[in-house]
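Here the complex is missing a single protein chain, while all its other protein chains stay put.
Letters A, B, C, D, E, F and G name the chains as they come in the text, with residue numbers starting at 1 for each one.
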Amino acid sequence: MRRDQLLELLRGVAAGDISPDAAHERVARLPYLDLGVARLDLDRELRSGLPEVVFAQGKSDDELVRIVEAMVADAGRVLVTRAEPAAAEALSAAIPDGCFEPRARVWSAGRFGPPSGRRVAVLSAGTSDFPVAEEAAACTEWLGHEVERIRDVGVAGIQRALDSIDSLRRADVAVVVAGMDGALPTVVAGLVPCPVVAVPTSVGYGASFEGLAPLLTMLTACAPGIAVVNIDNGFGAAALAHRILSTSIASP
Amino acid sequence: MRRDQLLELLRGVAAGDISPDAAHERVARLPYLDLGVARLDLDRELRSGLPEVVFAQGKSDDELVRIVEAMVADAGRVLVTRAEPAAAEALSAAIPDGCFEPRARVWSAGRFGPPSGRRVAVLSAGTSDFPVAEEAAACTEWLGHEVERIRDVGVAGIQRALDSIDSLRRADVAVVVAGMDGALPTVVAGLVPCPVVAVPTSVGYGASFEGLAPLLTMLTACAPGIAVVNIDNGFGAAALAHRILSTSIASP
Amino acid sequence: MRRDQLLELLRGVAAGDISPDAAHERVARLPYLDLGVARLDLDRELRSGLPEVVFAQGKSDDELVRIVEAMVADAGRVLVTRAEPAAAEALSAAIPDGCFEPRARVWSAGRFGPPSGRRVAVLSAGTSDFPVAEEAAACTEWLGHEVERIRDVGVAGIQRALDSIDSLRRADVAVVVAGMDGALPTVVAGLVPCPVVAVPTSVGYGASFEGLAPLLTMLTACAPGIAVVNIDNGFGAAALAHRILSTSIASP
Amino acid sequence: MRRDQLLELLRGVAAGDISPDAAHERVARLPYLDLGVARLDLDRELRSGLPEVVFAQGKSDDELVRIVEAMVADAGRVLVTRAEPAAAEALSAAIPDGCFEPRARVWSAGRFGPPSGRRVAVLSAGTSDFPVAEEAAACTEWLGHEVERIRDVGVAGIQRALDSIDSLRRADVAVVVAGMDGALPTVVAGLVPCPVVAVPTSVGYGASFEGLAPLLTMLTACAPGIAVVNIDNGFGAAALAHRILSTSIASP
Amino acid sequence: MRRDQLLELLRGVAAGDISPDAAHERVARLPYLDLGVARLDLDRELRSGLPEVVFAQGKSDDELVRIVEAMVADAGRVLVTRAEPAAAEALSAAIPDGCFEPRARVWSAGRFGPPSGRRVAVLSAGTSDFPVAEEAAACTEWLGHEVERIRDVGVAGIQRALDSIDSLRRADVAVVVAGMDGALPTVVAGLVPCPVVAVPTSVGYGASFEGLAPLLTMLTACAPGIAVVNIDNGFGAAALAHRILSTSIASP
Amino acid sequence: MRRDQLLELLRGVAAGDISPDAAHERVARLPYLDLGVARLDLDRELRSGLPEVVFAQGKSDDELVRIVEAMVADAGRVLVTRAEPAAAEALSAAIPDGCFEPRARVWSAGRFGPPSGRRVAVLSAGTSDFPVAEEAAACTEWLGHEVERIRDVGVAGIQRALDSIDSLRRADVAVVVAGMDGALPTVVAGLVPCPVVAVPTSVGYGASFEGLAPLLTMLTACAPGIAVVNIDNGFGAAALAHRILSTSIASP
Amino acid sequence: MRRDQLLELLRGVAAGDISPDAAHERVARLPYLDLGVARLDLDRELRSGLPEVVFAQGKSDDELVRIVEAMVADAGRVLVTRAEPAAAEALSAAIPDGCFEPRARVWSAGRFGPPSGRRVAVLSAGTSDFPVAEEAAACTEWLGHEVERIRDVGVAGIQRALDSIDSLRRADVAVVVAGMDGALPTVVAGLVPCPVVAVPTSVGYGASFEGLAPLLTMLTACAPGIAVVNIDNGFGAAALAHRILSTSIASP
Partner (left out) sequence: MRRDQLLELLRGVAAGDISPDAAHERVARLPYLDLGVARLDLDRELRSGLPEVVFAQGKSDDELVRIVEAMVADAGRVLVTRAEPAAAEALSAAIPDGCFEPRARVWSAGRFGPPSGRRVAVLSAGTSDFPVAEEAAACTEWLGHEVERIRDVGVAGIQRALDSIDSLRRADVAVVVAGMDGALPTVVAGLVPCPVVAVPTSVGYGASFEGLAPLLTMLTACAPGIAVVNIDNGFGAAALAHRILSTSIASP
């Protein structure tokens, strides 16, 4: 039940068109039933400030196209993550004005909003962390923010990070993507005052244990104020950056 | 080498008081040697926007008092976390105008800055999560932000969370502290658009495995945009909230 | 807002005592605000068929007494789990008609409902599993069901289980508590048709790893239809047994 | 030795046709030897109320067909889980009146029993949890119960669960299938009084660790009375639901 | 039902004293009910060749004394493991002819059988593995076998193991107790042809993770034919050695 | 240096053909250098009673054929484990009188020794445990012992195990192969007095975690005297059975 | 800024060609900005004594060729690890004087330096550890050291290790590569005084858990003075050996 529908119902009760008992029947199923809305994704956006995003992996091309078409029809825009080339081709065939970034595995149509004028630095520690960093970057751009990509910044050559200090200092949020030892976010958080979103990646080998090693490193980082998201979750980092930037925009 | 010292050195070279080789000798050890500064903590604050904070656990009362006195002498303020009552007593004996919050295990003197006018909601899922939530709250307040405490909000009784929706919606950042299944941040992030900082706690039993269960839940949360910090790390959550609020204050 | 309060409101609208807009104001905050109720525990009972239960561990005696007194005042009955002798003594001093079962660590006052006439068999594999089994048994009895205790039934002496087959076959639900290898639920589920609730315990040593070994055994049990609950969670087993028995009682 | 065979033997002894010693020879091997029966699966059904079910994975098509033909010949019905399309084709070629549900990977012939008139709600949190949910649903239907499928109910959009509250409340058992953070069963168990069977799935990524994250979440769920089964074990959930419904049917 | 009881019953049937139906009634409950015997421990011994042994840990002194007295009354002998000094004192007060070996934490009365004339070598890698090795040795002796103790045999000084080669070669079974890297069983199994029973211990530190490291080492040992038992399970090693020696004694 | 070579050397010294210093030169490199022998595998056999066995996995067909030919030339017999069909074909092409057992993945030529007249029971819990059980059986037979295969003995239908009790009781060693919950060895060890060698398998799914679940179950088994070997290690079980049988044969 | 560039700048200041302020502008960005150099890898070499090495895995052939060409152009030499045959072919097509060692998966051009005259023993425990050992050996040779390969040295046949004692004693560093139980480094470290670099491998099966078992064994090794590197990290072992040899060469 939308709020206008509720008001109409109550007016019906006041007008005697609907009995209190009948109205009770409809309202009493609250808080559960009246939450039902036809356009769930719009609701999510209203509540959480983020649109529903399509996770392509595990969906057939057919299912994917149908879902994406529905969302474009509804909102004029969509973001699809973890899209393999074949899936992207199917999407682009159906929705010609979409675009695909293969390294990021992101397919999108339209944009979420007008440019925010805010800037997110996306750092990646090694070349193998690049796809996750690109997912973070592409999603951040789709959400309306500017991205500064800073690549190949390893802790073993700490100068490369220090070298980018000016770029880093201009950023409102730093997203730091790193596998293996995952030490880069600690270093970055020691250098800049902005929020640091750390993304562990699973691309290492040996005692990386599918990303467990960088995950634990980031959680136990000695520099306070690091936000950790799930392993390989570039989109999650973008979503968190968006929340951070939205809260500050919304404030007086 | 501070920047004013460097300028003075270069002027000496220009004036012929110092030979290029002697100056080279001093500067060339950069970037390593010239970083040497007497007041490291001030530097950290300049760089990362956060003061150095004292972790009391594992320090003797004596060590603690000496460190804290030095920091108060330097900056007029200090924040001490994980302070047991005996340590707090020793600190208060030495620095009479400090104050101790026993549930939060936080001892502090002064404040980090003027009130920011920003608001952080601190939610805790169960009564046993309370000490960690209080640490987050006390540290956030010391950093200059207003705190709205929302306690005992379990997912099994999801209405309690929904019930606080108005408080939640007024917050710029939500810190959500939860042990056992750690599902509360997911629910909160689905309801509000602000950044959600999730703190797993180790207080559960059985398959909680010292906080591993809520940690994994929070990392794999279905609601995008959740920032996870280390298990039981209330101060880390406050530091992250502070970074988030600072970045937005600093923006035009 | 309770349902009777809602009906009264709607009648006020119909009667013209309350304007549609004022009523809308109150109802529209649904589903969030109107969920607010003074008596949360009653709500939980309405929704989930289970009363709120007090977990004593980690609460001070004072806190415990205050919570329990409030719940007894409200509902005339209460169940407290993980109560150490000192806590039980404090509770019994405040509420004289409570009773304490030390092996089960359960303190209770009153009963949840009239006897259901249903029967729950509680099996324990070793003497060290006894406290968890007793917690399950005491909670089940408080919830209104009959309990048949079958103790010291190890798989290594499988006859002991077989020997109790008649008792087992009379049960509506079998709760099976086992540490170490946790093989007993598999055997029981192969012998009887009723639902088997398996409770792993942490009391083993060596490669039991705080209950992980029996937990995994129970989850991978070869006999289908075993319900696993958390390690050492005797109350959880009782709550599940209660749900199972309630669903069947409630059916036509 | 079947019970009728035993009675016949004893009558032979009474009639003097068999000497006590010869009878002793045959009976004394009990409880071990006399358990030998030609039709093992019927025995299992008698004991546990559940027929033996064929797990197709790891069996050659040939083996599978031979086993299934034997079971159909014996009982006129069979349930095969984890059947890939090729295996299903081989089965359908041999037993034409079988039917295959590809999403559920379930092949079956006949039904286990007459309709029970009981209802099981099968909820799935995400589209990738769908195959496991379908396995649970198909097996439940084969066992004779009605299934209400409630799909795509994420905790991040908690309204979708609330929205289905009426369907949920009509169910005798709720099977909840969820990967990633596995928080849905907690929410459901807080809303309805019926037993909740939680099935973690391995389909997540990152810190899901092949289903470990939702498994731990479900085990440590704050709502009491949740039954957890093995990761991806849709059939196990159906078997447990069947045991629950059978116990209540069987009761006076 | 013991076998003599069964024969008596059948003779009653033959004599007409018991009707076939009444006999059926009693026998038909087999294999389940008729297994019921008053003297369970005797049965276990008959079946598995090992008497029931008392695990003292977690039992009150009172419980312990009662159990042990009953077993001594029945069989004239008993073995108690994991007995702390206080428990041993209580036992010795009640049963004066028992004896206690404090390092092994073993209290015993009588012996299981006559000397077997077989020999078990018990090797321990470090001094901290000594208590577990002593438990293995004391239990082996109680079971009737000769024990050769070979202490402080580290792999880092492999000569110490080689040095004992003559003792080792005289043994029928080698029990090897080792913590930390757990490499000793591999070396021993490469030197002698007898069965090697490997016991990991939890006494290490760091990456030993409560015995996990030596456990994995022993399981993956490059020398084939190593039998691994549970961490710290000295009695289990003795029981396995006893089974090994019994099978060979029993053979023609 | 073989023992006969050593004796010859000493005789040379006694005869004055070799000076003490020259002999010292050759012997003094002991224990290190003089251990060097051309025929390492014969040595292993002398020491450990087990021949060197070829693990085919990870070796090219070429390498495999060369190694196996050398071993057959030396000893007239060889055992190859983990042989895929292609490798077996290559071996059989080179050594025509070898034979291959595809389910066991074992290729062999000749036999290790004359029949021992001892009997090993090999039990498998499920059909998917069959390949590991066959490896154990084939290796045991090659080592000279009789094998009694007992298949498809699940704990959920405990009668199947009981049913085979006579076969079991005739065995000198029982090898029990089980995945998933791994409970079968516990049951078997409770029924028979002979040594039980437990082999966990990795074939399960869900919370089996590649064999971790049955491994932990077997290690923590309530029945004492179970020997655990590595996951899927059928050959290791056979080698252990051989050691057990050899020790008893060798004894007076 | 390279050091020569800095000296030039200072001379410009002394000569009056550059004002102190302009020079300050350039230098003051230190320690961060001035670290920026065009030839990063040379810097790493200066600092850490090791050149940047290319990890081929996860890079496209194209990317790989471009990176390697740049490095050869710069330094006249390069080392590429984890190169599959196709990648090696692409590299050799572009840079004809490179060479590829397929077992080691190492492609290289040139050498890092003149022969050091130092010797590294590379031991491998099993044939499946061979590729990792070859990577260690090939990288060590490229770094300028002599390698003594000692293969197939299992702990179960400890003589093979002892047999190589003379070779081992001539080595300055021993690199020991072992999977499964990982016990070889312990034995080697007990025999020789040189540093032992232990490399666990993931090639085992069962409870090796992708190299976790040998990793833990090596970390908890009873012989002190063992250096552990990451699982399968042959290059890491070579780099550590190089550091060890360099420190000793550099000392007076």
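Quick notes on this one:
What we mean here is this: a contact is a pair of C-beta atoms (placed from the backbone, for glycine too) under 8 Å apart; a residue touches a chain by one contact, two chains touch by 3 or more.
The shown structure was predicted, so the numbers you read here are calculated from the model rather than taken from an experiment.
Per the touch definition above, the residue from E:Ala15, E:Ala70, E:Ala93 or E:Ile165 contacting the chain not shown is E:Ile165.
When the missing chain is restored to the complex, the residue among G:Ala87, G:Val122, G:Ala207 or G:Val228 that touches it is G:Val228. The set of chain A residues touching the chain not shown comprises 125-126, 154-158, 180-183, 186-187, 189-191, 204, 206-209, 212-224. Those residues of chain B that touch the chain absent from the view are 29, 31-33, 35-37, 40, 43-44, 48, 57-59, 63, 202, 210-211, 215, 230-233. One chain is missing from the display, and on chain G it is touched by residues 31, 44, 47-50, 53, 118, 159, 162, 172-173, 189-197, 215, 219-220, 223-231, 235-236, 239-240, 242-251.
Operating definition for what follows: only the chains that are shown with their structure count from here on.
Just to note, of B-G and E-F, the chains joined by more C-beta pairs in contact are E-F. Matching A-G against the pairs in E-F, B-G or B-C identifies B-C as its interface repeat (over half of contact pairs the same by residue number).
Averaging C-alpha coordinates per chain places the centre of chain E 50 Å away from that of chain G. Between the CA-based centres of chain B and chain D the separation comes to 50 Å, rounded to the whole angstrom.
A straight line joining the Cα centres of chain A and chain E is 58 Å long. With touch defined as above, residues shared between interfaces to two or more other chains in chain A number as follows: 31-32, 35, 44, 48, 159, 162, 191, 215, 230-231.
Chain-to-chain contact here is organised irregularly, matching neither a line nor a ring nor a star, and falling short of all pairs touching.
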